[in-house]
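Inspection log for the structure reproduced underneath, given as structure tokens.
Removed: one protein chain of the complex. Kept in place: all other protein chains.
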Amino acid sequence: MQLPGKMKAIMKAKPAEGAELVEVPVPKPGPRDVLVKVQMTSICGTDVHIYNWDSWAQGRIKPPLVFGHEFAGEVVAIGEMVTGFKPGDFISAESHIPCGVCFQCRTDMQHICGKLKILGVDTQGCFADYIALPEVCAWKNDKSMKPESACIQEPLGNAVYATLAEDITGRSVAVMGCGPAGCFTVGVASGAGAGKIIHVIKHEFRREISKKMGSHIIFKYDDPQLVDKVMKATDGVGVEVVMEMTGNQLAIDSGLKMLAKGGRFTAFGIPSGPIQIDLSNGIVFKGGRILGINGREMYKTWFKMAGLLNSGKLDPSPVITHKFPLKDFKQAFDVMRAKDRQSGKIILVP
Amino acid sequence: MQLPGKMKAIMKAKPAEGAELVEVPVPKPGPRDVLVKVQMTSICGTDVHIYNWDSWAQGRIKPPLVFGHEFAGEVVAIGEMVTGFKPGDFISAESHIPCGVCFQCRTDMQHICGKLKILGVDTQGCFADYIALPEVCAWKNDKSMKPESACIQEPLGNAVYATLAEDITGRSVAVMGCGPAGCFTVGVASGAGAGKIIHVIKHEFRREISKKMGSHIIFKYDDPQLVDKVMKATDGVGVEVVMEMTGNQLAIDSGLKMLAKGGRFTAFGIPSGPIQIDLSNGIVFKGGRILGINGREMYKTWFKMAGLLNSGKLDPSPVITHKFPLKDFKQAFDVMRAKDRQSGKIILVP
Amino acid sequence: MQLPGKMKAIMKAKPAEGAELVEVPVPKPGPRDVLVKVQMTSICGTDVHIYNWDSWAQGRIKPPLVFGHEFAGEVVAIGEMVTGFKPGDFISAESHIPCGVCFQCRTDMQHICGKLKILGVDTQGCFADYIALPEVCAWKNDKSMKPESACIQEPLGNAVYATLAEDITGRSVAVMGCGPAGCFTVGVASGAGAGKIIHVIKHEFRREISKKMGSHIIFKYDDPQLVDKVMKATDGVGVEVVMEMTGNQLAIDSGLKMLAKGGRFTAFGIPSGPIQIDLSNGIVFKGGRILGINGREMYKTWFKMAGLLNSGKLDPSPVITHKFPLKDFKQAFDVMRAKDRQSGKIILVP
Partner (left out) sequence: MQLPGKMKAIMKAKPAEGAELVEVPVPKPGPRDVLVKVQMTSICGTDVHIYNWDSWAQGRIKPPLVFGHEFAGEVVAIGEMVTGFKPGDFISAESHIPCGVCFQCRTDMQHICGKLKILGVDTQGCFADYIALPEVCAWKNDKSMKPESACIQEPLGNAVYATLAEDITGRSVAVMGCGPAGCFTVGVASGAGAGKIIHVIKHEFRREISKKMGSHIIFKYDDPQLVDKVMKATDGVGVEVVMEMTGNQLAIDSGLKMLAKGGRFTAFGIPSGPIQIDLSNGIVFKGGRILGINGREMYKTWFKMAGLLNSGKLDPSPVITHKFPLKDFKQAFDVMRAKDRQSGKIILVP
């Protein structure tokens, strides 16, 4: 295949808010890389941090950088040591780039590698026509998969890993948060046969999305009776599983209170600073546990996600609300940043 | 409530084939028992063994015995030390009666108690208007549950325990056998979001039941290409989970061959004698495992089953094919024993 | 056996500091109780709270109460429904009294029963010549066991449960705290073949106890270089397991910092109020987990403890530093409450 020399890309060109549409060389794959023509890409909250140039971004990102890390596309070239992929493969990508030799990488925890790099954060990303990535980060999709579904598997995989970190089938669950991560989590819980699925939401726009994803009961996060209502809905036992997808202090407090004795509190949301918790009553006396979730298991999570998607038990499409051409990225970021959150997942098409 | 002194019951009256409809005293509950008015009861394969008076039955059963152990009904009286149930409760029953003090009972394995007794096998059963059973064996149903579904939870629970013994969500699975246990297993796997569900059946009558329960692919058990077809359907990997619900040598052989490396072989079916297995290639080199399943976890299994049933993720009704008045039990047993197996689960109504 | 009508006991007689030696009737066992002649009993931190009459005690304890819950002794009488014990049995006791019928009791979590009562806190205790307790709380010891070892199994069991909550063999571990719970934990980790055992202590007196229990490295809790030293001792990886036995804010902070990515933080210590934690860096990004531990698994923990004690892999005797006649309880409490903690576990002999 004849590849072009240049491509368009969205670049954080300088240390300031915003980004630019630029023309850059098509990347060359190294010996263990695959080169992919991007079919669709989607925007992560992390991309908004980079776009906004907030304090986290200022400390981590080194412009110029083509960012973006959620995508699906076709392999168009491979490095000479690649053995698992070939041109024509329809792939998505794991954004966590492991070193391969540290303690974590050698004990089935590549996703939290001791020297972890992130695609589109620490390396050139996918808001572009092409991206080169290490073979270890490539994931082959079933060719029948819809490109929209294939595209958003990286964030969907967070929900799959978080929800299935322990068994959920037949258990009561409360999902805190209605961003894409929260809505995906409702879908995974439903697909895996959770018992009663209680969704605690903030934005009214997401109520319909939540229902389509499979929630049974919806409460508002600032309802002063929230914990009482959850206790009542669970016959006084509390929920066996809390999925905390916000990082918000109030949600964490409520979640620990509504957790059943012996229950699982899944911590995926990222508080921006230290939080207060009642460890004694929330965890120790309850014999409960807090599971920290970061990334996706490489690749247990992806195989399970493929099983759920291919069987039709999980359909993420209600969460995908917008699609823009890549060049209209500014409009896309504005929709995503709007205060009233009249959006779910937003896709960009190069 | 005023209880009658006498009731009708189906009794294995003497050591020979068949059973009799008799009138016996309504049982008196002991201090830790509940007395239940039976609303519906269903026939287990074990009951057929007792009815047929085969060699197993001759060695285990001591006539006269009112048999039967699958049922749902209403509590009408309780012993003076009962604390978890009260008259009016709608209950089903766990058939395994644990001693409460052995090693297994004290380490969360009551269902395989070292001195295990079985309801309706070692004690008076439920093919009757009333049954008295230990509180430890009673399970409270949601009052909204259909009595047919409530009635068959004991055998359904076998499938719930067996299928969910390890995680199944998103995984490929082959279910060997199309009796009620096999068909229930397909339903549980589907409700829990299994990936590809392959059902290996014997009787054509169950093909439609299998589809309704959620299987994706159906093969016949004696297809000489069976293993090859399963390998092809799983991209050469094999199935991650085999559910062996028959005890049949051929099914066990096929199951071990189609099992993926690192996979789970769930042994629920009961061979009538020693079997031959290729332990080296079937399990050791594969790094696979065989999980023996007996009964239901008391009561983890029941709580998960309630979650699946109440959320609608699991509907056992396609497996229930017949309903007879209790007095017509002979007709019911004849349908169940028919060579062509034109039946699923059969219910008797007192 | 002829039992006396009266016995001596230590009673919290009124809502104030201290306790009194009194004469009270020997308790009568109920139908499901065993009556035990106390051979040895030991003092728990909880007993000190009761003795001191602090705010926790004022909210929970209802005088008059014979307190104490750690002991070993001989069964001298049983209720008529008791099946697992008989006079002459040498027993110790689980202090958690489960209701037997709640969600937790029915799902292998009796130790965190939804309606949990505690022996010697919510019921009459063992600082006495005799105690009656429910059969469900009795544990039969090997008759060859030393009474001192048998006596302190309740607190030792906390350490067994906490340490073995997940696998520890060959793993690096840091134990925070040098009270009896911390020292026992070092012993259990050593007996189970933990890799490098780092003990973080406060009181110099316990340094020798720690070494005898099997620690490899000892640091002081307020060493400003503590985390750096632990990281260095683990080749920069951090410890795979933190055992937090203090409830102290500083220990929790240090523990979360020294925890390896993917590691286990075991929360046994009970903070007296809400604490601050860096959930993002301490748990979420690390993919770590916090396990709340309360009580002992009934009776998985006890069986494992018996295995460790009977094989000689675990010897708790270095932690037992004092023995007093029961009547000298005031002296015992004073030793235990001394600021410089020149004691470990203290035994009282009726």
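Lettered A, B and C in written order, each chain numbered from 1.
Everything below uses one rule, namely that contacts are C-beta pairs under 8 Å (C-beta built on N, C-alpha and C of every residue); 3 or more make two chains touch, one makes a residue touch a chain.
Fair warning: this is a prediction, and the values are worked out from it, not measured in the lab.
Peer 1: Using the definition of touch stated at the top, determine which of A:Leu3, A:Ala16, A:Met81 or A:Ala338 touches the missing chain.
Peer 2: Looking across A:Leu3, A:Ala16, A:Met81 or A:Ala338, the contact with the absent chain belongs to A:Met81.
Peer 1: Looking at the full complex, which residue from C:Thr169, C:Gln225, C:Gln276 or C:Gln342 touches the chain that isn't shown here?
Peer 2: Answering carefully, the residue with contact to the hidden chain is C:Thr169.
Peer 1: Hey, which of A:Gly100, A:Gly236, A:Gly273 or A:Gly312 is the one touching the hidden chain?
Peer 2: A:Gly100
Peer 1: From the listed residues C:Leu116, C:Cys137, C:Ala192 or C:Ile293, report the one that touches the chain absent from this view.
Peer 2: Missing-chain contact among the listed residues: C:Ala192.
Peer 1: Specify the residue from the set A:Phe90, A:Phe127 or A:Phe303 that touches the hidden chain.
Peer 2: From the options A:Phe90, A:Phe127 or A:Phe303, the contact with the absent chain belongs to A:Phe303.
Peer 1: Among B:Ala72, B:Ile293 or B:Leu326, which one is in touch with the chain left out?
Peer 2: Residue touching the chain left out of view: B:Ile293.
Peer 1: Mind pulling the subunit B residues that touch the left-out chain?
Peer 2: Touch set of subunit B with respect to the missing chain: 103-104, 107, 109, 111-112, 114, 236-237, 247, 252, 260-262, 267-280, 283-295.
Peer 1: Going by the touch rule given at the top, which residues of subunit C touch the chain that is not shown?
Peer 2: That gives, for subunit C, the contact residues 160, 164, 167-172, 191-197, 216, 303-308, 310-311, 313-314.
Peer 1: Going by the touch rule given at the top, which residues of subunit A touch the chain that is not shown?
Peer 2: These residues touch the chain not displayed: 31-32, 81, 83-84, 99-101, 103, 106-108, 135, 298-300, 303.
Here is the rule we go by: only the chains that are shown with their structure count from here on.
Peer 1: Which of the chain pairs holds the record for C-beta pairs in contact?
Peer 2: Going pair by pair, the biggest contact count turns up for A-C.
Peer 1: Determine the centre-to-centre distance between subunit A and subunit C, using the mean Cα coordinates as centres, and give it in whole Å.
Peer 2: One centre to the other, that is 42 Å.
Peer 1: Where in subunit C do residues touch at least two different other chains?
Peer 2: Correct list: 103, 107.
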